Structures are given as structure tokens and as C-alpha cells.
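A protein chain is absent from this complex, but the other protein chains hold their places.
To keep things simple, chains are lettered A and B as they appear, and every chain counts its residues starting from 1.
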Amino acid sequence: MSLWEYVQDRWSLLSFQSYQHLSLVVQSLLIATVVALALACLAYRSQRVSELALSVSSVGLTLPSFALFGILIAFIPNGIVISVAALAFYGTLPILRNAVVGLSRVDPGLVESARGMGMSRTATLVRLEIPLAWPVIVTGVRISAQMLMGIAAIAAYASGPGLGSFIFSGLSRIGGANATNSAWAGTLAIVVLAIGLDLVLNLLGRLTTSRGIRV
Amino acid sequence: MSDTRPTTSDVTAAPDAHEVRGQRIVLEGVTKRYPGQETPAVDDVSLEIPAGEIVMFVGPSGCGKTTMLKMINRLIEPTSGRILIGDDEVTHRDPDELRRHVGYVIQGAGLFPHLTVAKNIALVPGLLGWDKERTAERVREMLDIVNLDPDEYADRYPRELSGGQQQRVGVARALAADPPVLLMDEPFGAVDPLTRQRLQDELLRLQEELRKTIVFVTHDFDEAVKLGDRIAILEVGSRVAQYDTPEAILAEPANDFVAGFIGHGAALKQLTLTRVRDVDLHEAAVAHVGDDPATAIAAAEALGREHVIVLDRADRPLRWLSLRELNRPGALSTVSRDDDLEAVTLGSTLNDALDSMLTSSHGVVVVTGRRGRYEGVVRIETVMGAMQALHTGAHASGRAVR
Partner (left out) sequence: MSASTAATPTVREGLEEVAEERALLDADDQRGRARLITQFAACLGAFLVLIVYILVADLTSVESRLLSVETLLRLSWEHLLLSVAAAVVVVLVAVPLGVLLTRGPLRRFATPIIAVAGFGQAAPAIGLIVLAALYLGTGKGPFLLALAIYGILPVLANVVTGIHGVDPKVVEAARGMGMSAFGTLVRVEMPLATPVIMTGVRTALVLMTGTAALGGFVDAGGLGPLINTGIKLGLDSVLVVGAVAIAALALFIDGGARLIERAATPKGL
């Protein structure tokens, strides 16, 4: 059976698992974005706290995802909760890093200008600093999304949902019929989803970025 | 409250009645001491800035002049002393509320790059809760006041403007809510000399209409002489070395520090004290867009001129055209604006006029008045005459009292 025939044969399962995979990634990404933005807004005004946030982000990204899955499996019984928790954790890190860098890069002259016009701290953050840091933050979200697509594949091993099950079922049937087809289908579907999600995020980013600062 | 004051259009309706609309600013024993620093950045300064005047803070870098300025709108909190705007002590007001009623312009304009020109100008009216219609009307009016065509510029983004245009929008934004006081922190420091001169002229022209109280920080003494009704020369710690009119400071420096600051060529600097409006203007051959070129040529020949200055329908100069250029068919049906056209205003100094003449090829420079309207031309002979008069000491009274 060729890969194409295999895909046609398993289309309903493949599309269902793709949906599950995407849904897992997007939901985790939403949580991650909210958490990361909140943390960045708390951190960016202090040089020390910013450095701490960046260190946490870089150390966190060093931790292998499979190790984190292992630790979570030992303590949390529910596979879905494990998957969302791990993905939200990893997703937060690049967004936090980019948000802190983006916010700290806003020209202090502009911030002073805003304060000099009588804009409050919050108004300055919401109307000046976040819009200016927005392209950098969106880049962080896109990096997160790509990374989560791959990590979500491993989540299937921790009895989470998603396209990883195709890869693992290929592995478990080594030498058997359709083993390679199954692994290819899972891998390629993830690549396609990742590219599609990146396109959508890129478009959303452009639509939400002011024409005045678009590259 | 400032936003209930008459709008500028009311004033332009009666151009001669320029009432003072600024408020005085009083500094009493103001000190700023940063933790961990031996000497205070600003040391016990007392100063009164009269309503409706431009006062220049000038001094070497690090003398605390910017700190003084920022204490007026409380971007920096004074350690001790009182600052009054009108009769209100600034420290008794909510800082954000205070700043919405104090215009603030910084170097490079500080425009928000993600907002259009119109939205930048609408920021403070928005913070003050003006309704949309009033804000939109005000935005157009402000663009008009700073000589930017609202239809062309309102929807542009800052990066689509030149440095000088950005700075004008910065001034428009600071004045949008009609604050009685305007603070300017080296606003023209980042633009090229020619643009700087034009911006200075425009500020003087604006001030004639608006009569705000303006505090202007600069390190350029020539700029201080040109713009200031009064100059405060500051030493380290913002100690006031001399606080007086430019004429008095040039004539009698209070001490060696001031004399050193003025530098050499004080006599030539007095050319800076003579304004274009103080000398007699000449008439150039004038034509309007849409006029018959033949009539324009005839008029020019009658005056013995080889060039004609073409004005738009609002009497603003567009460009010089030679008689040969006028001979082309339809020469006056559409005339584009010459962006490099050398022009000075009635408030420009003779020094500026001389600079412009030397860069233009006409030996004369166009003079514009209110709203960029054509007023006449200055010739090089006029400037030479004024210079001679200065050297022979005939220049006794300096410029006309404003």
C-alpha cells in the first residue's frame, strides 16, 4: 500500500487526530500566551526581574520535554492534563523571552513622552508599549507554536491525544504492514499542521500590527 | 480650565488681539537631590517665568536644566521647594492630570510610531475625554497651525514624515488640548540646521498667535538669543548665573561664566537680534496659480524682474519661475511646490535671512507671514545695510519690543 493509499484509507482517523493535535497545541498556546504576557508585564520594568525571567526561560528550554513528561506522568494520572500542562509550560518560555526583550526595547523617550502627556502607567503599557513590542511578541508565539507541534507528538506516548499515535503505532509494528506509512503520515501531517498554523499566526500578527511599525 | 479657553481660530479672526493665554510659572527654592550623590542636581533655584513669554534655559550639559524642566510637569519630583503654575502648586495636583494640561515636546518629537499623525495629535484630547467630533476638528486645526495640510498628512504614519515634519507634529500634539504652558526639551536638537531655522521661525510665529508660557531647554546660545524673551543661563546645579533679556545679556554679561558662554562675536550675534519685520521688505513680481502667464510676464517686466514668485490660492509661495519658464503654454495652470524653496518668516532673524540668501540662487529670499502667506522679499543689500548700522553703533534699541 502506498503512502497515498494509506492516507486515503485512514483519512477519517488521520483528520480526527490532526484536529486533536491542533486543538491541543492551540489551547496550550493560548494559555501560554496569556501567562507569558502577564509575567512579562510584571517583569519588564525591573532589570533584575527581567534577567530572572530570561534565565528561567532559557533554563526551561534546556529541559528535555520527554523528561518533563516523565516527571508529570509520575504525579498526574490524567494524560490530557499532563499534555496541556507540559505544552503550556514549554509554550510560555519563548513568548516570555520575546515579550520581555520586546518590552524592554521600547524607546524610553517614547515612554517619557507618554508619561509627559499624562498617560498613566497602565495606559502607557496598553496603548504604547505592548503595541510596539507586538511584532516581537508574535514572533515568540510563532516559535512556540512550531515547538509545541513537535512536543505534542511525544504527548501521545503519555496517553495524550494527537498525531503522535500514528508515529508510535508505526514504531510498535516495526517490520509489519504499513508501519512506515503510519510513521510518515503522522510526521508529515505534523509538518503540514505546523506550517499552516504558522501561516495563520503570521497573518494574524500582520493584521494586528500597526502599519506604522510593520517591517 | 484651559480647554474652555477660546480656540485659536477665534484668535485668528481678530489677529491683532493676541491676549496672553499662558500662565506664569514660579519656582521657589527648588532643589533636586538624587540619593547617593553628594551635590544636588538642582540647588535651591528660585525663578519666575512671566505668563505668555518664552524663557530659555541654557547651560552646559549636566547643569541640571532638563531636570528643572521635568520638575515642572513632575516627571521628576523635586526634593524640596515649591513650583506653581498660575496659582496652583503642582505637587498638589494628580501628576497625570497635571501633565494633560502641560504641553511637552522632546527631541525627536517622540511621536508614537504605531499611530497615525491624527491619532498622535488626538492623544491628549482623548485622555481629557473630548468627544470625537471636537477632537477631529481640533486635529485638523492643529495641523493647519503647524503648516501641514490635514488632507495630506492626517493619515500618515510618523515614519512617512521628515524629521522637521515629525517635530511639527510633536508641537501640534503638545498644543492639541490648548495647555497654558508648553515645556520643550531641546526639541530641535536632532534636525539639520536649515530645518531647525524654519522650525524656530514657525515657533515664533505660533507664539505670536498663542501667547503661551513656553519653557525651552537648549544648549545652543544662538537659539536662546533668537527665541527667548528671556534667557536663564545656568551653571552646574542649575545655579542661575544670569536671568535677563537677550539684549541685556549680550550687552552686559553678569560674570566671566556668562561671557564665556556667549563666546566670541557678540557683535555679530546682534544681527540675530534684528528681525525681518524690523527692516523694509521689497516687492517681488508675483503671480498666482491659474493667472494668465502673459499678464504675469508683463507685470514682471514692468518691475524689471527676471523671476516671478508663484503663490497658491492661499497666498503661500510655491516656487520661483523664470520669464522663459513662464513663456511655456499653461505655465501657471499647475505649479508644484518647490520643497527646497528658501523662505524666512517675519520673525526670522537677519542672520537666518542671510543664510537663506547664500544658499539660494536669487540674491533675495521670500518672506512669509501668518499661515505661510507671502509678505515680500528681503534683499542682500538690506541685510548689508543693517549690518553696517550695527557696526556703527546706530543699532541702539535692538529689536522692537514684542
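Keep in mind that, in the parts below, a contact is a pair of C-beta atoms (placed from the backbone, for glycine too) under 8 Å apart; a residue touches a chain by one contact, two chains touch by 3 or more.
Computed from a prediction, not measured in an experiment: that's the story for all the values here.
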*Of the chains you can see, which ones touch the chain that is left out?*
A
*Pick from A:M1, A:L30 or A:L63: which residue touches the chain that isn't shown?*
A:L63
*Check each of A:G140, A:P161 or A:G212 against the chain that is not shown and name the one that touches it.*
A:G140
*Which listed residue, A:V7, A:L54, A:A85 or A:A123, touches the chain dropped from view?*
A:L54
*Using the definition of touch stated at the top, determine which of A:L39, A:L87 or A:V101 touches the missing chain.*
A:V101
*If you put the missing chain back, which residues of chain A would it touch?*
47, 50-51, 54-55, 57-59, 61-71, 73-74, 94, 97-98, 100-101, 104-105, 136, 139-140, 142-143, 146, 149-150, 153-154, 157-158, 164, 167-168, 170-171, 174, 179-180, 183-184, 186-187, 190-191, 194-195, 198-199, 202-203
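We adopt the following convention: only the chains that are shown with their structure count from here on.
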*Could you please state the distance in Å, as a whole number, between where the Cα atoms of chain A are centred and where those of chain B are centred?*
52
_chain A-touching residues of chain B, taken from the complex the two chains share_ = 73, 75, 95-102, 104, 106-108, 110-116, 123-124, 127, 157-159, 173-174, 183
*Which residues, counting only chain A, touch chain B once they are in their complex?*
109-110, 112-120, 123, 128, 131-132, 209-213
